[in-house]
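Right, one structure below, let's go through it.
A single protein chain has been omitted; all remaining protein chains appear in their positions.
On to chain A.
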Amino acid sequence: MPDWLIALLITLLKAVLVTLALLTTFAYMTLVERRLLGRMQLRPGPNRVGPMGLLQPAADAIKSIFKEDLNVTLADRLVYTLAPIVAIGMALTAFGGIPAGPAGSLFGADPWVYNLDAGILALLALTSMGVYGIFLGGWASGSKYPILGGLRSSAQMISYELGMGLSILGLLMLVGTTSFQGIVGWQAGNGWLILFQSLGFALFLISSFAETNRTPFDLPEAEQEIVAGYLTEYSAIKWALFQMAEYVNMITASAIMSTLFFGGWKGPQFLNGLIPGISDWPIVWLVAKIAFFLFLFIWVRATLPRLRYDQLMRFGWKLLLPLALANTMLTAAFLAFRGQGGLWFLAILSLAGLVALLIMSDRVRVLWNTPTIRREDDSMRPALPRPTGGD
């Protein structure tokens, strides 16, 4: 067999493996999410199908495959069918560029499906292609709620994509490359980038919550507001594909955050003192970091209420965008005038920015006169008869 054919086959094999791994992770992610939400609300969560509910994802999958595939009268048949395929295709493809170890560490092959010099750009491009799936799905349903949900989601996702793209500029300036391997290598030498880009990381984290339509930014599918948004007219496997795309996007976002800000597949170096070589167990570290972020996604879902649409856009355009630019210029100024000073100075600067963000997010709300009803504010409540006696 010629060499290129072997290379092609290996790539194909890896692609299939990654896809299957992602789909399994997605399936169990839904279970873990439901169980964890249960734990956080002091109830057990699904635990009847199989031991500890472990067969619940399989049951769900079989159910959604055997359900009737509805095509609503008003729907645009072609686009209606294509939209979920586009959504899942882009979501799955985006993950392929994440490196899970050094070159050649996967039984002699490289532990990624494709490696581009402009890795981050390709990834941002692919994730933003996901917007098409959601918006076209909403449009093609030919119904009121999907159109509203699709519009909302496209406006939201492009707004926060902007913040996402801008918040990593400072990081790129420090590292000087857009390839994931280069970024991981830089962090192995200089320490995790979250130290030096804590403001950038906070902005990136917030925008990735919005990008993946998770609470507190899940307006496109706000059940209590517009039925199910773009999902309203979908049933059976097409609906499942959209869900799948959302969760795969979450996994990808977690993987990006681990790779960009938390050292990727490299563990913390100081642990090498305890057990030699522990920081170089590539896939283990990456999976652990991804798992941590997925837990964060679920935790936040259980904690925060959803934003109103105007609050969402205001946050994206008036706070996220200027702060991301400020972060970029801060890093740029540091690199231009540091005089070979240590990176720790940048770390402190960035941390100060983060604190400023925390203070501002509260201050700005006051300045913008968003009426907030505080819990202790009794003037908003109707006067109740005070309970008398019996203390």
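The rule we apply is simple: a residue touches a chain if its C-beta (ideal position, glycine included) is under 8 Å from a C-beta of that chain, and two chains touch if they have at least 3 such contacts; residues count from 1.
We adopt the following convention: contacts and distances are computed from a predicted model.
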(message) So one subunit is absent here. Using its UniProt record, which name fits best from "Dissimilatory sulfite reductase alpha subunit", "Cytochrome D ubiquinol oxidase subunit II", "NADH-quinone oxidoreductase subunit" or "2-oxoisovalerate dehydrogenase subunit beta"?
(response) "NADH-quinone oxidoreductase subunit"
(message) With the missing chain put back, one of A:Ala21, A:Ala58, A:Leu304 or A:Met329 would touch it. Which one?
(response) A:Met329
(request) Decide which residue listed in A:Ala100, A:Ala188, A:Leu321 or A:Leu354 touches the omitted chain of the complex. (result) A:Leu321
(request) Looking beyond the chains shown, say which of A:Val113, A:Leu294 or A:Leu323 touches the absent one. (result) A:Val113
(message) Applying the definition given at the start, please give the residues of chain A touching the unseen chain.
(response) 11-12, 15-16, 18-19, 23, 64-74, 81, 84-86, 88-93, 96, 113-114, 121, 141-145, 147-148, 151, 154-155, 158-159, 161-162, 165-166, 169-170, 172-173, 176-178, 227, 232-233, 236-238, 240-241, 309-310, 313-314, 317-318, 321-322, 325, 328-329, 332-333, 335-337
